[in-house]
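Sharing a structure with you now.
Certain chains of the assembly are absent from this excerpt, and the rest are unmoved.
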Amino acid sequence: MKHFLNTQDWSRAELDTLLASAAEFKRQPVGAQLRGKSIALVFFNPSLRTRTSFELGAFQLGGHAVVLAPGKDAWPIEFAPGAVMDGEAEEHIAEVARVLARYVDLIAVRAFPRFRDWTEDREDTVLRAFARHSTVPVINLETITHPCQELAHALALQEHFGTTDLRGKKYVLTWTYHPRPLNTAVANSALTIATRLGMDVTLLCPTPEYILDERYLGWARDNVVESGGSFRVSHDIAEAYRGADVVYAKSWGAIPYFGRWEEEKPVRDAHRHFIVDEAKMALTNDAVFSHCLPLRRNVKATDAVMDSPRCIAIDEAENRLHVQKAVMAALVGQQA
Amino acid sequence: MKHFLNTQDWSRAELDTLLASAAEFKRQPVGAQLRGKSIALVFFNPSLRTRTSFELGAFQLGGHAVVLAPGKDAWPIEFAPGAVMDGEAEEHIAEVARVLARYVDLIAVRAFPRFRDWTEDREDTVLRAFARHSTVPVINLETITHPCQELAHALALQEHFGTTDLRGKKYVLTWTYHPRPLNTAVANSALTIATRLGMDVTLLCPTPEYILDERYLGWARDNVVESGGSFRVSHDIAEAYRGADVVYAKSWGAIPYFGRWEEEKPVRDAHRHFIVDEAKMALTNDAVFSHCLPLRRNVKATDAVMDSPRCIAIDEAENRLHVQKAVMAALVGQQA
């Protein structure tokens, strides 16, 4: 049984099939692929787009999504094996996942890092515990990666460039300022999918402290060996933007500062000029701009960039619906 | 593309068609008018009847409603154009509305006033921002007016009197006491629809300070010119109730006191006797009584009034389901 935890677990041919299926769902949104089937959406963190798009995707294919928020409208959950549960948690993941798997055909989980200790967060404990105990496929709704966003992003780029072959495109993933230290998930995912698709990828960030976790750098290096693209890191804004075909923006907290965010704050505050603006975009090869949303206007990108016809963030957001239908249909189909 | 922001934007013929369609949905609740379609219900304020009736209405017509509560289970939203978003809001309405409009076929919004400054609240900023940015029709779920309630109220009166022609009925909208200063929306809406239907309308309130906003008084005056009814204000309980065919009750905060509610409190507290009771109802022409609900029993109206066969508040509440199906079907139909 295959889960959808990371695109890296799926072959390139499988990903291409998902993207083609998503494009087909975009042309023909209503179907019966999930007729009588159901998915549990387990949200340890809030969501607008993810919940809406999964809930509607299930509905449009004849299925039903149940939304659960543990610790809010359900019991808090214990994840440690062997725990003596005399604290806050009323239930162990062993029971939660096994019971849910009796009710539904798919389990999807959003669980952000706790931002106190990256060596702990990088274990992706919650998602992996669901995958271990569930007897039905598990989907990652954003934990320390965001593979659904990857597919939506890839589809939007394929649509924009009018081809499924993105090899040779110059792709810049730029860190941007945000008042709070955010999850690295979308950044990790952008590196993963951009290198997987054979683009020439630059990770632009303020200082070496903002470089992403070695696991994802490793995936990027492996991917370009297989796909024929390239991958490098830059701290020079002008050099990175110059000639770019794609600018993808995201803010994230620096990994060495996990748990010491007050020390990171002045470093982050010193790099507000990483905002995506018209001056930077003018250096590019008329690049397309995108972002996973939500985006703070005039902090991460200016109104001019967001309102430009080169901004495809809304298309990318729409594509969440289509790619997730493809993922759900594929995962349910494997059991048929 | 037509929105449903206020009944005043719709012609009398269009409203009559909606009411006739609602009556038909009451006879035949299950249909396929929204087959495969969806509606986002965006609640900035909580709801029992509105959510339930929209969710079920969509279901009964083959569609699906997604419920979103920004700032609670979704991101807080920025509405000001050009804002530098370094505060609480994680996303701008420009993105929220455009993305939602890619997912769903209708967007419905509940956004109460902030009760600090009426000159600000009367701009209906949230609803109008959704309508401006959305590429699909927007429905008002109660902001500073409540047009869905208007239609449910009108249908209940038509049912009670056994005719769609309500001209000549004596209609009293009475302010009632409530321990907190409430929204004027339903009061504004009651004036609007009662005058639109050509009734002889009296707005009964304790003092001139409780008279509603000039915009809605203007609509009322315009409507009676067109429809042949009449409109006046009274502060005399006995005189207002005498001979009434319809008593509609609502509490609201006085507009001049917005943001200074501690000063309004003694004024409000001095008018607890505006409660709808049997003595007042005895002055009427065996009037029907209604209220939009929720209603505090024995504060706004007595048990005797609420439990009387002349009370049609439950019918009006039920009609929310039927009229909203008519509105959704009409708005989706215009795009077909």
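First chain written, first letter: the chains are A and B, and each begins at residue 1.
The definition used in the following text is that a contact is a pair of C-beta atoms (placed from the backbone, for glycine too) under 8 Å apart; a residue touches a chain by one contact, two chains touch by 3 or more.
Just so it is clear, the model here is predicted, and its values are computed rather than measured.
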Given 2 placed chains, full-complex copy number: 3
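The working rule: only the chains that are shown with their structure count from here on.
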Rounded Å distance, chain A centre to chain B centre (Cα mean): 41
Chain B to chain A touching residues, read off their complex: 36, 38, 40, 64, 66, 68, 70, 72-75, 78, 82-86, 89-92, 94-96, 98-100, 102-104
Contact set on chain A toward chain B in their complex: 29-30, 43, 46-49, 51-53, 55-56, 59-60, 69, 179, 293-299, 303, 306-307, 313-314, 317-318, 321
